[in-house]
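Only one protein chain is missing; all other protein chains are in place.
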Amino acid sequence: MQELMLAKAKELLQNGTVNRVLGWQAGEFVYDITPAVFESEQDLDAGFVYNEFCGNNLSKYLIKESRKEGKVLAFLKPCDTYSFNQLIKEHRIIRENVYVIGVPCEGKTDGETLKSKGVKGILGAKSEGDELIIDTLYGEQRLSKRDALTARCLTCKSKKHVVYDELLGEEGEEVPENHRFEEVEKLEAMTPDERFAFWRGELSRCIRCNACRNVCPACSCEKCVFDNPASGISQKAAADSFEENMFHIIRAFHVAGRCTDCGECSRVCPQNIPLHLLNRKFIKDIDAFYGEYQAGEDTESRAPLTNFTYDDVEPSIVYKGGKK
Amino acid sequence: MSKYDREQILRTSGVNVLKCMRCGKCSATCPSYDEMEYHPHQFVYMVEKGEIEPLLQSKSLYKCLSCFACVERCPRGVEPAKLVEAVRLQVIRQQGMNHLKPDDIPALLDDDLPQQAIVTALRKYSK
Amino acid sequence: MQRIGVFVCWCGSNIAATVDVAAVSEALGHEPGVVFSTNYQYMCSEAGQNIIKNAIRDYQLTGIVVCSCSPRMHEATFRKTAASAGLNSYMVEIANIREQCSWIHKDKAQATEKAIILGRAAIAKVHLNAPLTAGESPVTKRALVIGGGIAGIQTALDIADAGFEVDIVEKQPTIGGKMTQIDKTFPTLDCAACILTPKMVDCAQNDKINIFAYSEVKEVKGFVGNFHVKINKKARYVDATKCTGCGECTEKCPMKKIPNEFNLGLDNRHAIYIPFAQAVPKVATIDPNACNMLKNGKCGLCAKVCSAGAIDYKQKDEIVEREYGAIVVATGYNPIKLDDYDEYAYSLSKDVVSSLEFERITNAAGPTGGTLLRPSDGKHPHTLVFVQCVGSRCSAEGKGKSYCSKICCMYTAKHAMLCREKYPDTEVYVFYIDVRSPGKNYDEFYRRAVEEYGVHYIKGQVGKVVPRSDGKLLVQGSDLLANEQVHIEADMVVLAAAIEPDKSARPLATMLTASMDTNDFFTEAHAKLRPVESPTAGIFLSGACQGPKDIPDTVAQAGAAASKVIGLLAKDKLTCNPCTAHSDEMMCNGCSSCEKVCPYGAISYVDKEFRMPNRTTAIRRVAVVNEAVCQGCGACTVACPSGAMDLKGFSNSQIMAEVDAICKM
Partner (left out) sequence: MQDVNQFKPKIVAFCCNWCSYAGADLAGTNRLQYPADVKIIRVPCSCRVNPMFILRAFQRGADGVILCGCHPGDCHYTTGNYYARRRMTLLFSMLDYLGIEKQRTRVEWVSAAEGAKFAATMNEFVAAVTQLGPNKRLEDLRCKN
């Protein structure tokens, strides 16, 4: 696939369709992937990769990139295309300035997941059927996909692109049986005390590094309310438990109905806080109260929070549902 | 008893008799009208008032063809035929109250009887 | 730092009996920023207001807090007081210590404590108040009436009568609407044409009224007082300025078999036609779907016979752009399609007709010249059955309209009565569910049909109509009062079809950002108190577009809408509510969330160039609020994720300051 992508990128650079390429680049370690913009064939040869570690969602970078001179080529995985579409809907990306090539994704792994399974000295990895073959300093190791994939990929909602100009490889299918709300349901089944304890345990570890905010394609505000002294809730660091909670509640609320459930927030959290469970709660509620809605699926429909029906459920449904 | 019957009939039929606006369209469409002592609109009205006993006694229960024309035509979605059926069920469910025994039915069938009538007969008598 | 004055009102004993007013003014006097604090028996009295005015001058107050009754009572009073002393009226805040404190509490200590907290909240808010000035917008002194039926005509005439210009846009080639097709009118039985056509002529002759017939509204921009409208004048292929309406062309036109809309397809017209003799404007129109010249370039007869030289096969649609201060919607109604009611055999037999078709059959200008004849064989019918509520009052899914169409009871009584009057040899039956005849002389009218004319009213509905091979229609219905099923051999069946809003109404509502109910009737600003205004400022409702109506109701509402329009156009300037939303463009993402929740369409977007670091610039899409349109609900402020959108007078920081003051005890 990487070769195919490289060839395509070079072709489009050569014929002038695009003047730069947004893709992935390996860092110091093979599993240490960063997004990068390549401006020439030499750049591409030197750095461009697409492998089992390329989990980063590139859509958000297109907000800035699509506003520059010329057209940019972007390689997008199926789940990235949802974010891309959502940003088109919000007029954040200038569609004409992006050439989207959809690339297939069978789920990604990352260094941390592999290390937690005892894999050391990782040199590379490739997927083969239901297994991941990892090349290490100490020879080849095999892990089942179920063990090797990141948590978010195990609950993948779709392997089908919702937008592209061109497709490389074979188009995948939506995954209706993705079980992505199971963890949310588990929490809902707890008592409020247990839930409170759970979230205190998680959110109290937050160090307010803002990585979740910075990576989130929905958190693309020109100026975040938390950075704006006039908003009345600005804060650089959480001073106490309340502020730890508030940051994440407000953030989740601001992206509610706009979050495509790409899972980047949890991926980048250095404290391993399962932030996606907040967003998924909103998604689950929206689906249950107002009908199935998938942000980013299209570019026209109204988002659930900028829409209503005359017979929407009353807020009191919250008191009726769930345990005491 | 009749209050219990009324509840039971409303529950089994799923009909909301209060939706009726007394237009009489059910009785206007009914092909079995002249055969019936109580007509479709009367079923609705009598169940609403709780006058169940006369209905339980009435032969009208078996004169209804279950053609569902009244259900089809009712502008308010009241579904009178379902009510007739529920009243009938109320009778049949009492032991030994069957108007006909299922075994009696074949003897009553003749070759000219349309298929729908046979289905209707089974629907009516073999609960 | 603001210099704040606090004025605590006793309201006689209304407040003072349960709140220690002296303690309140003492406590609030120590709040930061408060430079003056006092209490007085009646702050709203002249003496009380003078205390406020003097304090504003003597202490150079920049903001005042009045602790008194509800702001709904006297906020306006105290704002005027402040303004007369030179203080911006939006620097006034009211702490409601009467309705929401002294009147609901008995314990004086508790009530006093609460009054102090409410005062503090108001002080906290005033600290963040900024002077606001109500903007003004000019008013274009011309009205647009959309729809040229009796509603639109009456509204236009009334507005013109007050001296304002009015344009009528009508999509048909002539104004007049449904009323032109009606024969007689209830309850007086005068002829519709006799009372309508003079009004149509008045419209044409009134120099304040401009008729755009055969035209449609394409685009509406702007807001109350300043609408900008694009009107599409469809090509008639006839120069309206030259056409004399002589009718020579229509007689010579060889395309004769075009179903005549005016007679509901009961007879035919030519490809070039004038809908009826009294049409306004009386100008011929070529039907482009029927004309051989326009379709195939062969014929050209009409151009040859036209002595005025008015025929213009090359005419194109023309877009006219006009400015208006107010828009009146008068799009009217249509009878529903009856094809789906197969129990009445409407599509099986020509002798089953709708009531509007029946009007044409009995009209002297109709296809039969006013003689009652069956459409199928042209014979005189002896037995007629009228069926009411066809498609009305149907709450069941897919059966029709859930509402009562309101006019059918009366026109059916009229039809039945006229039948019996003109043709005493007929038997007339009316199947009804309820006879609804509220209205002056209405019930008397219905009773006359029964008592004087011998119309048979049967309480019940028709279950089915079966056309028989001998031409008779077998009607089976129920008579609920006799508790029997009736069978009538009829010659004609007339169906009182439900009425529904015109199909053009919904796209128009979208253009106007006016709201509609689920039946596509326009909603009024208040069902009881503002029945002829749409919730969108500057849009008014006339006639059946707002709900089923008969002619007297329509004319009454048309006049009411006109008076509202006149009230608006009589103003030179409109004062806007200064508490409007505004967007901080530095923070705006241009994401369109705010626009989607705005009920008034007050938010639009512009691409704006911004200075960026290192002498670069960037173009960003940012929201702009039209303050003349914004009503200040604040829906946008919460939809905005970046907090760029805020509401003047109820800003985020003001509300949070109030929250803080209340929670800090």
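Every chain is named by a letter (A, B and C) in the order it is written, and numbering of its residues begins at 1.
Basically, contacts are C-beta pairs under 8 Å (C-beta built on N, C-alpha and C of every residue); 3 or more make two chains touch, one makes a residue touch a chain.
Here the structure is a predicted model, which means the values were calculated and not measured.
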| item | value |
| --- | --- |
| Chains in view touching the one left out | A, C |
| Residue in contact with the excluded chain [from C:Q172, C:T185, C:T250 or C:T637] | C:T637 |
| Identified contact with the non-displayed chain, of C:K114, C:R142, C:K208 or C:R420 | C:K114 |
| Touching residues on chain A - with respect to the absent chain | 184, 187-188, 192-200, 225, 231-233, 239-240, 242-243, 245-246, 249-250, 252-253, 256, 278, 281-282, 285-286, 289-290, 304-310, 312-319, 321-322 |
| Chain not shown, touching residues in chain C | 70-72, 96, 98-101, 103-107, 109-111, 113-114, 117-118, 121, 515, 523, 535, 579, 597, 599, 631-635, 637-639, 647, 650, 652, 655-656, 658-660, 662-665 |
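One rule holds for everything that comes next: only the chains that are shown with their structure count from here on.
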| item | value |
| --- | --- |
| Chains touching both chain A and chain B, listed by label | C |
| Where chain A and chain B are represented by their mean Cα positions, the distance between them in whole Å | 60 |
| Interchain centroid distance [CA atoms averaged], chain A/chain C, Å | 47 |
| Per-residue multi-chain contacts in chain B, two or more chains | none |
| Touching residues on chain A, where the partner in the complex is chain C | 67, 89-92, 220-225, 228, 230-232, 254-255, 258, 302-303, 305-307, 310 |
| Parts of chain C lying in touch with chain A, wherever the complex brings them together | 518, 586-593, 596-597, 605, 618-621, 639, 641-644, 652-653, 656 |
| In the complex, chain B residues that touch chain C | 19, 21-30, 33-34, 39, 41-42, 69, 73-77 |
